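The complex is shown incomplete by one protein chain, all other protein chains being positioned as in the whole.
On to subunit A.
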Amino acid sequence: MANTTVLVPEPARPLPGLSINSSQGLLQWISSVDHKQLGIMYLWMALLFMLVGGLEILLVRVQLAVPRNTFLSPEAYNQLFTMHGTTMIFFVAMPALFGFGIYFVPLMIGANEMAFPRLNALSLWLTLFGGSLMYFSFLAGGAPDAGWFNYAPLNQFNYSSSPGVDYYCAGLLLAGIGTITASINLVVTILRYRIPGMRFKDMPVFVWMMLLTACLVLASFPALNAALAMLLLDRQLHAHFFDVTGGGSAVLWQHLFWLFGHPEVYVLILPAFGIFSEIFAVFSRKPVFGYAFIVGSGIAIALLAFGVWVHHMLAVGLGNTVNGFFSASSMLIGIPTGIKIFNWLATMHGGSLRFTVAMRFAIAFLVEFTIGGLSGIAFAIVPIDLQLTDTYFVVAHIHYVFIGGTLFGLFAGLFYWFPKMSGRLLDERLSKWFFWLFVVGFNGTFLVQHVLGTLGMPRRVYTYPDLPGWGLLNMISTAGGFLMGAATLLLVYMLVTAIRRGPLAPADPWDAYTLEWATTSPPTLQNFDRVPPVRSARPWRDHKRPDDADHLKPGKKKGVHGK
């Protein structure tokens, strides 16, 4: 296939009955089956829910700012922190990651559309309506109030008699089905719709990670969906799956939830790893160091995800035998993740770095995520877990992983791909302001929570006594939270102004490597007419620099030739 390019087949009927230029405005978006529009709608949805979920937690932080505060009632407090956690995980992080996946996977593999465009739209709307249904519970008598992992027996009718938990089940079931269909779509698209010539080992790392993520979703979400259905049966039809007095098992809920929940952690982090891999490479002007190791450790993480979930239950009392095994296996998880961290460091080493905002978030991620990773390894040690479980140390850990990992990945992806998606450039000065505000606010909020947790402050209590240091640390945490809130508002302002009147973006503003930059910014309805031949993991760069193409220097792909 020397020096050939490949004509990309056009989708048969991309937007049935509606032209992209139609004057139908919103209707055209609502009825769209175009993967780019759906991806963008996923991202808007995530932003909307992020504002709501952020507002909820700011109310919680106000309540916690001073000891013995009476700003929120205990009932309202329970509902707010539950909705915050559930929203951020299921309706912010997941849709945003899938939004990027659905937008960019077809572009990166040289396809014009996802495998099942209508299914794609169904996934989006199921997720949106799942979220809306869950929020409807506020009007229907009370939101879910048993925490985002909704443990039995607290989720049972006699402990949580408002319909909130029912809405939790129904909303997450809907969203879960949407996530599964989106994953099926991604798997089929990646396996079948790569441009001929693109082997698995030529796929961009982001595509690899989305493939692994989708497989993880397919393997893990059934456990959650089954648990939710069982819980609904318990609550509505008086079944006894989790009702101990009726012969059920409360621990069964935990098993089912974490059988889903631990892979979910990797579902949320692997796509972010993919985004970072693209960004480190492009802004270091080097191929990603150790492509095979990044992909291989991704596969290892995906496989290990199912062998460690019991470490969420070390304090349940399953016995020392069980705890010992899962403590050991959980520590091993650090190895593949550590491999990736060193891969990214080595990618930057010797590169000519460009500190764009996307790259700044990527570098901040290395620091923050490592903090979260280390506190995670600490939790794998059973005595530490017994001491710190259900304290603010856990809260700090989960936020260093999910914000320092997933959310920074989303921000990095947003700043990297925004010009491609919108055709506009973001204001660089404001973007840097946003970066610093958010990073400082984030560390201000959560770094001190490590201390609070070690001092013994339990999570999920609506107020606390005036013990030495607690008030001050909580006040710092609240101030940090408001800083993040301000940064988020700034982000919204930046996005809206850039879309309205930002400077036009060129097709390839970062001189990037992968195929999505080979089309216009924003891409036309038909992504590609034709694409350059793919003979390495950096096909667009090969096309731009034919004399220096990667496939001419086989060692280069492994990152050994420097720039």
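Methods note: contacts are C-beta pairs under 8 Å (C-beta built on N, C-alpha and C of every residue); 3 or more make two chains touch, one makes a residue touch a chain; residues count from 1.
The rule we apply is simple: contacts and distances are computed from a predicted model.
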Omitted chain (choose from "Putative ABC transport system ATP-binding protein", "NADP-reducing hydrogenase subunit HndB", "Ubiquinone biosynthesis protein UbiU" or "Cytochrome c oxidase assembly protein") - UniProt protein name: "Cytochrome c oxidase assembly protein"
Contact residue for the chain not shown (choose from A:50, A:64, A:304 or A:371): A:304
Sole contact to the chain not displayed, among A:34, A:56, A:234 or A:278: A:34
Option from A:329, A:387 or A:454 whose C-beta touches the chain left out: A:329
Touching residues on subunit A - with respect to the absent chain: 1, 3-12, 20-21, 34, 36-37, 40, 192-201, 219, 291-292, 295-296, 299-300, 303-304, 306-307, 319-322, 325-326, 328-329, 332, 421-424, 495, 499, 504-508, 518-525, 528-533, 543, 554
